[in-house]
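The other protein chains are all here in position, but one chain of the complex has been omitted.
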Amino acid sequence: MAIREKGYTGWEGELKPSSQLWLPIFFSGIKTIFKKKYAKLIFGGVTFPFLIFLIAVYVRTKPELRLLSGLVRQLATDASLFNLFFTNGFLIFMLFIFCIFAGAELIAADLRFNALALYFSRPLDRLDYIGGKFSILLFYLLLFTLVPGLLLVAFKMIFSGSLSFSPLLLLAILVYPFILSMFLASFTLMLSSLTANAKFTRIIILLLYIFMDALAQMLRTVFKSDYFNLFSIQRNITQVGNLLFNKGQSAWNFPSWLSLLTILGLTLVFSAVLFLRIRRAEG
Amino acid sequence: MQNGTIVNLENIRFSYPNVQAIDDVSLTMENGIFGLLGPNGAGKTTLIKILLGFLAPQSGRGEVFGLTIGHQGHKGIRRHIGYMPESDCLIPGMDAVALTAYLGELSGMPHQEAIKRAHDVLYYVGLGEARYRQVETYSAGMKQRLKLAQALVHDPRLLLLDEPTSGMDPSGRKEILELIRDISAKGRMSIIISTHLLADIEYTCQHVIIMNQGRIITRAPIVSLSHERFNSFEVKLKGDAAEFLKQLRTKKCQVEEGEKNDFHILLPAIESSKLIFAIATRTGVQIRQLKKSQTTLEDAFLKAIGEADGD
Amino acid sequence: MNEKKTAWALLTTFFRFGWKNKRSRIFLLFSLIPVLLLLLVKIMQTARPASFTSAADLFSNIMLIFYFQLLIPVLALFFGSSVINDEIDNKTLVYLTVRPVPRWLVFTGKYVAYLLVMGLITFLGLVLSFLIANFDLLASAESWRQLLTYLAAALLAITAYSGLFALLASFMRKSILIGLFFVFGWESIVQYFPGTTQKFTIIHFVKSLLPYAPQKSGFLIFQLEPSPVFSSVLVLMLFSLITLIAAAIVFQKKEYILSDSN
Partner (left out) sequence: MSAVIQAEKLCKWYGNILGVSDINLEIQPGIKGLLGPNGAGKSTFLKLAAGQLKPSIGWVRIFGEKTFANHRIYSRIGFCPEHDSFYPDMTGWQFIFFMARLHGAASPRRAGEMTEKALATVGLTDKKDFLIKTYSFGMRQRLRLSSSLVHEPELLFLDEPLRGIDPLWRIKIIRLIKEYEKAGKTIIVSSHVLSEIEAMTSDIILIHQGRVFAQGNIHYIRGLIDAHPHQISIRSNRPRQLAEKLVRLENVLSVELDEATATLIIKTNQRDQLFDFLTRFLAENDIEVDEITSPDDNLQAVFDYLIGR
């Protein structure tokens, strides 16, 4: 056997022009977030509401148990169960905490460590890069919304012993998490791409979350019109829940589809700003 | 790749808002190792970015590997380029193997192949034992090696190295230069090295391109630049030089004190180095070093830049 | 080498670059939005009086919700911790600590400069809101006294919060998450419960200074038992001073590693 040739050896394989260059970004991003300090703590916090609702679904079928009676009374119908679960304040707040914890630095750290020079010296264009970053956040956000939703459906069937489930509600359970996750992901990534200072991005995400809600409530009490609720992120999300889960009756007197429009519109605007922002940084 | 031309640029012009960075550059490069030289802000990094397609030239056209530069062809071009940026850059939150494999995949390598190749190149650049450590904990020298590794992982056809040895200690620097020579010896790829260290270019490159203020001033094979100057010596002495220099001047030799505490002696045509030794023994001075003075790359560089600057 | 000159150099330079900075402009935007809101209300009120809650009542609510419970703590968290952390992250601390300036003065100079930046951002919004809200009562001395109380409360809130976060940052690298949990976790929860736990928050003493506790309005029901104004001012002043001095001492004594491998 000849001695292995010392020094630089080439690579015989073929560099195939793949269109899914976002996949490597996706897989490595998932691993990096999972390895972060406190990641398990945050994951635990986000799945906490799911546990509460799981118990409530069980207790609902066993009225003799006196547990969580307040919550159970509100879960009379399946629709109200999922509506309440997907729009409860604690879940939304914890999703925001996750975006602050893991999402804020996704692009800011690349800007700070000048990683874009490495990324874009590869045959990768902005869509791959942004697509990859989006997919990382979507993976976790869906993990905390869609997966618990489907589990609740499964457990509801098991506990109530009947496989009957309204297809419309099932469709809503599939659609709502995507709308919410796309919104949160575009919001976080857009802010993350604005500055290399991840600390500033984290503070701005939380500041916007609280500021807009306070502003909406202030405007509503002053001008006595519920349309101002459109300013508040949480209220918009609640209205989208109402629209999808209990046939559009809204908690305030303004049409709930308007909130859906606002959320989708904002998602588009944030993604556009993000797209422009990366183009400038790529050069 | 027709007849081996890697890069072909014709009257490329590019300017940042207030600085004319590249002013009518035309250049063709065949297979080989090219040194890119020039003072700070001469346009070297801008030229590299144009080759990579980061910047689109305002006028002129060019091809790399036969694919036109500018925003359409850049994907094909970048696939076969290994780029080692000048400034510190890394992707946070990963260890060296993960980072190198990740960038290999982004160049189009299958996942498993990228991981295998990552280990090979990391061993090759000398990061074998530190390859599982997080990259943020790497020292300046190790980050340079990592940058070289990520540029080699997909076995490119053109390697662009921007200040490859900056921040390396002497033994590290020698190793990197040996690696570059070894890579060029294998002949699998061409290399463009942009650096301030002339010794690095003299040691590794075949051709040198000197740029200043966005224009290419000279482009020549290295060997043609450093030719020996007839009958002119650089001498280092031990002992009292005054008498020795006086006698040399009486023999119509021109003597000046050099930069690195040595003396430049120009002998008249008829004399040979023997005269220096003769006078030295007469004046009790020891000749510790005698070298024919060569126009080194540094002199060629200073002459080229000096003229342009009117320095 | 007199200290006065170098202290002045530190103060003016860090104030200028702190204020001109893009991030301060974004915070200024947040502080001016409530002013626009008040302006809108004032215009509507003059057009159709008595159909809206009066601007004056709105003013006190806006101050509490937007400024004292949100903007000031967030500003203090960002600027307070970046007095030191920015210098370490950008590795520029060495340019300051190698000059003939005592280290505590380097810290204090930059700290006070950032206090001025925060003060400017907050006071601008606060004074404008006050003028708009009490446009017609400007004659009465009472309303001017009220403005002074608000300004004093804001200043004390800024110094207290910034002191705390600067101290946290002086010996801990990642103090942002802890700061966020203190303000939006501990302080906001404890407000809903009566008893002494309230005393362990800055916001409690700040609210005790405000002219009148907000009525049980629709938004959030506070169980505020205000402690006496004098003791609140004393507590806030002492807290601000102690945290500032402690942070300066830590900065004087502690060595900060800027090497690559930190």
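In this document, chain identifiers A, B and C correspond to the written order of the chains, with residue numbering beginning at 1 in each.
Definition applied: contacts are C-beta pairs under 8 Å (C-beta built on N, C-alpha and C of every residue); 3 or more make two chains touch, one makes a residue touch a chain.
If you're wondering where the values come from, they're calculated on a predicted model, not measured in any experiment.
> In the intact complex, which of the depicted chains does the undisplayed chain touch?
Visible chains that the missing one touches: B, C.
> Could you tell which one of C:Ala56, C:Val112 or C:Leu258 touches the chain left off the display?
If we include the chain that is not displayed, C:Leu258 is the one touching it.
> For chain B, enumerate the residues touching the unshown chain of the complex.
38-42, 45, 86-88, 139-142, 163, 166-174, 196-199, 238, 259-261, 272-274, 277-278, 280-281, 285-292, 298, 301-302, 305, 309, 311
> I need the residue numbers on chain C that touch the omitted chain, in ascending order.
Considering the whole complex, chain C reaches the absent chain at 1-2, 5-6, 9-10, 13, 17, 20-21, 90-92, 94-103, 252-253, 255, 257-261.
Going forward, only the chains that are shown with their structure count from here on.
> By C-alpha centroid distance to the whole-protein centroid, which chain wins?
A
> For chain A and chain C, let me know how many angstrom lie between their CA-based centres, rounded off.
A distance of 32 Å separates the two centres.
> From the C-alpha centre of chain B to that of chain C, how far is it in Å?
53
> Out of chain C, which residues touch more than one other chain, so two or more?
Residues: none.
> So which bits of chain A are touching at least two other chains?
none
> Under the definition above, what is the set of chain B residues touching chain A in their complex?
Where chain B meets chain A, its residues are 49, 52, 54-55, 74-76, 78-81, 83, 85, 87-94, 98, 102-103, 105-111, 113, 117, 120, 124, 150, 152, 154-155, 179, 182-183, 185-186, 188.
> Touching residues of chain A toward chain B in the complex: what are they?
Counting only chain A, the residues touching chain B are 7-11, 13, 15-18, 21, 24-25, 28, 31-32, 35-36, 105, 109-110, 112-115, 117-125, 282-283.
> Mind pulling up the chain A residues that touch chain C in the complex?
Per the stated touch rule, the residues are 38, 100-101, 195, 197, 199-200, 202-204, 206-207, 210-211, 214-215, 217-219, 221-224.
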